[in-house]
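Once you've had a glance at the structure underneath, I'll fire off some questions.
In this view, the complex is presented without one of its protein chains, the others remaining in place.
Let's turn to subunit A:
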Amino acid sequence: MKLWTKLKALVCDWQISSKIVAICAVTSFVTISAISTISVYRNWLEFKESKLASLSTIADIMASNSQAALRFNDQHTANEHLRSLSYEPDVLQAALLDETGSLFARFNPDESATPPSIYPSDGIEWQPRSVVFTKSVYLANQKLGTLIIEVDTRPFRESVYQSIAAAIALLVGAMALSIFLASRMQRLIATPIKDLDIIAAEVRNSEEYTARAIKKYNDEVGSLVDSFNAMLDKISERDSSLREINANLENIVEQRTKDLRIQNYALQEAMEAANAASVAKSEFLATTSHELRTPLNPIIGYVEKIQREAPNGPHAQELGLIRQSAEQLLRLIEDILDFSRIENGTLRLTPEPVEIETLGSDIVTLLKPQATAKGLSLSYQFENKIKAYKTTPLVSIDEGRLRQVMLNLANNAIKFTHQGTVSLSATLHSFGDQTGKLRIQVDDTGIGIAQADQEKLFKPFSQIDASWTREYGGMGLGLAISQRIVETMGGEIYCQSEAGKGSQFTVTIPVPLETREQDAEESGEENSFALASAAKVLLVEDEAVNRELMDALLCSLGHDVEIAVNGAEAVRMAATQRYDFILLDISMPKMDGFEACRQIRALGNGNASTPVVAMTAHVTPEDKDRCYEAGMSDYLSKPVSFSKLKKALSNWLEKRPA
């Protein structure tokens, strides 16, 4: 089987012409071999039958002629008769037996030959080198004797040999003729295929589809040539078509590239314009914020100072109104800035570990006076549903922004509730490994919101009723900002309300959880919010009003204050004096706060480690980052309240080396 597979593989690799010749040769060989074999066999059969028939006839004649000799016991005549077989060269010997089986007459040309043995029955017996005919001699149904003739089989063999020789000669001749004719005639089939192969190879190598095969005959190969040429026509046509399409495409691409380039230029210009507008807007907002905050700083600061120094003064109520208005104006400014940041996509979250329970409690504490003033009951409830932690875990979240959202929702609830209760609840749910879901819910018994109006809730600058603006104040930015902050945190905010039956605002935010580490330290820090001991403070402020206010606040806290009016002066003073605390304005003439801080840090004297706290109306995160990059320790946004200042001083002066 392996041999046959190998042979088949070998033959399959031959050229077509060789295959055709081989097929013809093999076919001829098989056919002629079969015919020759049959012919030899038939010749032998015919020869044998004719020879045997002839010998049988002779035997019959001899038997008939011997009847009288046997009947009348005439051995002489019988011998005479047998001797007539000498004319048959194939007869080796003959014998005539009488009815008793005794030898009656014999013909034996070769005297050395042994007489044939007796064959009782008539017929032919084949011996290795002879054939023996046995024929009974009858006369009137009476057996007179037996005639035995032994014939040489050499003529039979010679006949077979001659037939085989003739067959071999015929086979060789026919094979030679077959191979010759096949090798001549294979061209009829192989040549067109070879020509086709050459054309195909030429097309393949040159990739030129203009070449065509020449059709010579109307047979299958001719049909193949037609198909091949048709295929080349198609390919050529498609090639041309593709070239045209490519050329068109190139033109189109070139044209579109040009268009795109133009559009890109336009877009770039538009983008630059937009960026410029955005920058201008940001700068405008920053400048507006800065310019608004700057005067607010002394307003709020001085009102606070007066209220603290004379809480029951004759104008205590008016001062309270001034402070409330100023703080409202400040919130508006902050809302506008926040919304601008959100719309610009520049809102940045700074996650830090937050204790939610405390945060909520602080907010309630902050809003309690406002609620009490309206006769409302404000409650707060915190629930930790995460059981995997021993104590309530901290959540990693931007505390300021979460506080802003919670304050906004609670503040709105108080604002739109005239009687009844406002309740704030915070719940921590388990949300997976190391992750929780913070749910904040604010319920009120206020005026409620009709179903149709609820879709306006989170749209910026929209109040459900324009009259509300006049009644309740605000620009309608609070919920819009809260929604965007929550969404930026990956959470969602939704409202359930009915007109006249109060509202329920729910916020859910996924939050990473952190384990509480050292409560003792934290509580220690909280307890450290105490007035620090007297320190040598360098106050750097170009605005005279602010400078005086801050000087007064610092002095009221018992610190020794030295004043510089710009950065350059601050650097000079820091070069000669060592301070415990430097409060540094940013926007100043001659040298701004950033550069002043860098130079102070670069002095290399004792002030290199002095806490430098920025005090600025620039409140963007970028401004904050720039402060830290310049080497400042902390950041206080204007207006700087007494409590903020006190906390900062407390923080940083506690850390100074003893």
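Going forward, a residue touches a chain if its C-beta (ideal position, glycine included) is under 8 Å from a C-beta of that chain, and two chains touch if they have at least 3 such contacts; residues count from 1.
Heads up, the rule we're going with is that contacts and distances are computed from a predicted model.
Student: If you had to name the missing chain as UniProt does, which of "IclR family transcriptional regulator", "Protein phosphatase 2C", "ABC superfamily ATP binding cassette transporter, membrane protein" or "YfiR family protein" would it be?
Tutor: "YfiR family protein"
Student: Can you tell me which of A:Q67, A:N384, A:Q504 or A:S587 touches the chain that was removed from the display?
Tutor: Candidates A:Q67, A:N384, A:Q504 or A:S587; residue touching the omitted chain: A:Q67.
Student: Looking at A:T100, A:S121 or A:Q142, which residue reaches the missing chain?
Tutor: From the options A:T100, A:S121 or A:Q142, the contact with the absent chain belongs to A:Q142.
Student: Write the list of subunit A residues that the hidden chain touches.
Tutor: With respect to the unshown chain, the touching residues of subunit A are 65, 67-69, 71-74, 77, 139-142.
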